[in-house]
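Every protein chain of the complex appears in place save one, which is left out.
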Amino acid sequence: MDSIVVTVRTGSQPSVTDLTREAAAFAKDKGDGLLHVFVPHATAGIAIIETGAGSDDDLLTALDDVLPAQEGKWVHRHGSRGHGRDHVMPAFVAPYATLPVLNGQILLGTWQSICLVDPNGDNPTRQVRFSFLAG
Amino acid sequence: MDSIVVTVRTGSQPSVTDLTREAAAFAKDKGDGLLHVFVPHATAGIAIIETGAGSDDDLLTALDDVLPAQEGKWVHRHGSRGHGRDHVMPAFVAPYATLPVLNGQILLGTWQSICLVDPNGDNPTRQVRFSFLAG
Partner (left out) sequence: MDSIVVTVRTGSQPSVTDLTREAAAFAKDKGDGLLHVFVPHATAGIAIIETGAGSDDDLLTALDDVLPAQEGKWVHRHGSRGHGRDHVMPAFVAPYATLPVLNGQILLGTWQSICLVDPNGDNPTRQVRFSFLAG
């Protein structure tokens, strides 16, 4: 299994970072198989959504609604405000994704991008692991 | 990797469409491995739930609660009412699923079905890709 780790700058604010270009570069000489994307962090996830038309910001809005950052709500409370809910997020936005690859091309739809979702501003960089399982 | 695309009629209303039969037909001569189900659309997802006892409708209700279709809430707003939230949905109900297959049989539990979740009535048909990674 080919597997690499890339470092992604996510900054000090909640963010959605498009990883499609990095994933495509990894897959492009790999033939047919499954691309696995994984983030080895407990306060981040991978989402397959459209970017560049507002949905990346909409996802952060939705996360604030679904899992409010409010103090006192969460048992887990070390770290900055919102850290408790950041730790629940990966149950809903999982830290992995799998995508089909044929001839080295990830078969995403026109409007789909592979995104790193990081609500946690305390970690300005994140690691992402791409793995390829030939099939 | 064996991989096919099927076209699924989802109609002009939000819908949950059971794909288990199509998936089983695809897997049945494939031996042991992993079934990958993927929908190459930015406003659809794959869910493994029970169908036929109300949970398919309950899922649409839950989506309306968790990601309300209301105007003005979402930045992404071209298309019909609700289009903005439809684009956030795949972060929560991912556009892929993976399932174990032994002897050509998908090892779903008794009450599990593979479902296409499509809150977006603007697209009456959808494509679904089944891929099989032998193991």
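Labels for the chains are A and B, by order of writing; each one numbers its residues from 1.
As a working rule, contacts are C-beta pairs under 8 Å (C-beta built on N, C-alpha and C of every residue); 3 or more make two chains touch, one makes a residue touch a chain.
Predicted model, so just to flag it, every value in this text is computed and none were measured.
Note that of A:Ala24, A:Ala53 or A:Val66, the residue touching the chain absent from this view is A:Val66.
Mapped onto chain B, the footprint of the missing chain covers residues 32-34, 45, 47-50, 53-55, 57-59, 61-62, 65-66, 92-94, 97-100, 102, 107-112, 117, 133-135. In the full complex, chain A makes contact with the omitted chain through residues 1-3, 34, 36, 38-42, 66-67, 73-78, 84-85, 87-88, 90-92, 94-96, 98, 129, 131-134.
The criterion applied here is as follows: only the chains that are shown with their structure count from here on.
If you lay the C-alpha trace of chain A over that of chain B, the rotation comes to 120 degrees, to the nearest 5.
Chain A and chain B have centres, each the mean of its CA atoms, that are 20 Å apart.
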